[in-house]
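Heads up, one of the protein chains got dropped from this complex, but the rest are sitting where they should.
Chain naming follows the written order as A, B and C, and within any one chain the residues start at number 1.
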Amino acid sequence: MFTLKVMPRFTETDALGHINNTELPVWFEQARTPIFKFFTPSLDVNKWQLILAKIEVEFIAEIFYGSEVEIKTFIERVGNSSIQILHEVIQDNKLVAKGKATTVHFDHQKKKSKPISGNIKALLNEHLSS
Amino acid sequence: MFTLKVMPRFTETDALGHINNTELPVWFEQARTPIFKFFTPSLDVNKWQLILAKIEVEFIAEIFYGSEVEIKTFIERVGNSSIQILHEVIQDNKLVAKGKATTVHFDHQKKKSKPISGNIKALLNEHLSS
Amino acid sequence: MFTLKVMPRFTETDALGHINNTELPVWFEQARTPIFKFFTPSLDVNKWQLILAKIEVEFIAEIFYGSEVEIKTFIERVGNSSIQILHEVIQDNKLVAKGKATTVHFDHQKKKSKPISGNIKALLNEHLSS
Partner (left out) sequence: MFTLKVMPRFTETDALGHINNTELPVWFEQARTPIFKFFTPSLDVNKWQLILAKIEVEFIAEIFYGSEVEIKTFIERVGNSSIQILHEVIQDNKLVAKGKATTVHFDHQKKKSKPISGNIKALLNEHLSS
């Protein structure tokens, strides 16, 4: 599991007085940073190795400004070239949202997927959801 | 079907040179405006009737800056208090992304869902997919 | 003068019930697209010629969701390598915000400014604020 703490930003609220739905994919992308680092330890954007295939977000309860949010990120499954990821968002001890992401090891020059090395698979497998 | 044309914004690109994944939920929210109007014709945020329960985005091909995007939005299913919505994103005659959203007719004071009226169901059913 | 019409997005509202301040620079960037095209007619991001040196935004009145916004953009001054730009935001026949931007003709490989050609200066000068 990876953990990211996020302080919601005022601009992330909307006129309903809570955090807007579109911010969850932003937080989840940031929560996947440790996974990005497995592929590009320097985080150099010119050496990027991943592409996103699919995301899902389930909104369980309102998320509010003024209180820190914790995002727990798990690896659900490691495939030949893809990774399925789970996110959970907790605010004030309450599960407020869940997410999924499928990311693919990708050659941005050749524009095609490529296998994940055994070394990186081993790193990912240390973070499997139980 | 509802149609929205969006000109991608420069700030919506990312360091990979294409539109970042997090912009699709933003565009899809905007593409649901005609549905918002069925419930709140004035779009007055103080009379808002909907809440979002779930979103999904499937990324099919890169989306680029400099070329208009068309978003087609369909009603997939109208339930007692919820609506399932489909989105398709076309750029340069190519399907580049698809999305789903589940939105719920919601009483923001009582914090609970409420049935969709027959009148609004009829309006929604005019936009069913297939 | 260049004109851009923008329909505010729900996610651009904040908990105060109006459009958040951080959206104005986003709209202004989009309003400068015709200027971008003078330098990069294809809008190909790999051939980008400009960099932003400074922005200012003055918030005059609240901007609301549900009503279209018009952004008028003027060239204030064309220098050797820089351009000073003015923006005005009108909603419901009311001036609600003003902005300024200084953009610089820039060689992204050499990381230094370069003179604006006479041809482009002539195009820009057609849009001078009176």
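Things worth noting here:
One rule holds for everything that comes next: a residue touches a chain if its C-beta (ideal position, glycine included) is under 8 Å from a C-beta of that chain, and two chains touch if they have at least 3 such contacts.
Being a predicted model, the structure only gives us computed values, none of them experimental.
When the missing chain is restored to the complex, the residue among C:E56, C:D92 or C:D107 that touches it is C:E56.
Annotation: of C:M1, C:V26 or C:I90, C:V26 touches the absent chain (contact as defined above).
The missing chain lies against chain B, touching residues 10-11, 13-15, 17-18, 20-22, 65. One chain is missing from the display, and on chain C it is touched by residues 15-16, 21-22, 25-26, 29, 45, 48, 51-59, 108. By the touch criterion stated above, the residues of chain A touching the omitted chain are 7, 9-11, 13, 17, 26, 29-30, 33, 36, 42-46, 65-66.
The definition used in the following text is that only the chains that are shown with their structure count from here on.
Each chain gets one centre point, the mean of its Cα atoms, and the points for chain B and chain C are 28 Å apart. A straight line joining the Cα centres of chain A and chain B is 22 Å long.
With centres defined as mean CA coordinates, chain C is found 33 Å away from chain A. The multi-chain contact residues of chain A, meaning those touching 2 or more other chains, are 15, 21-22.
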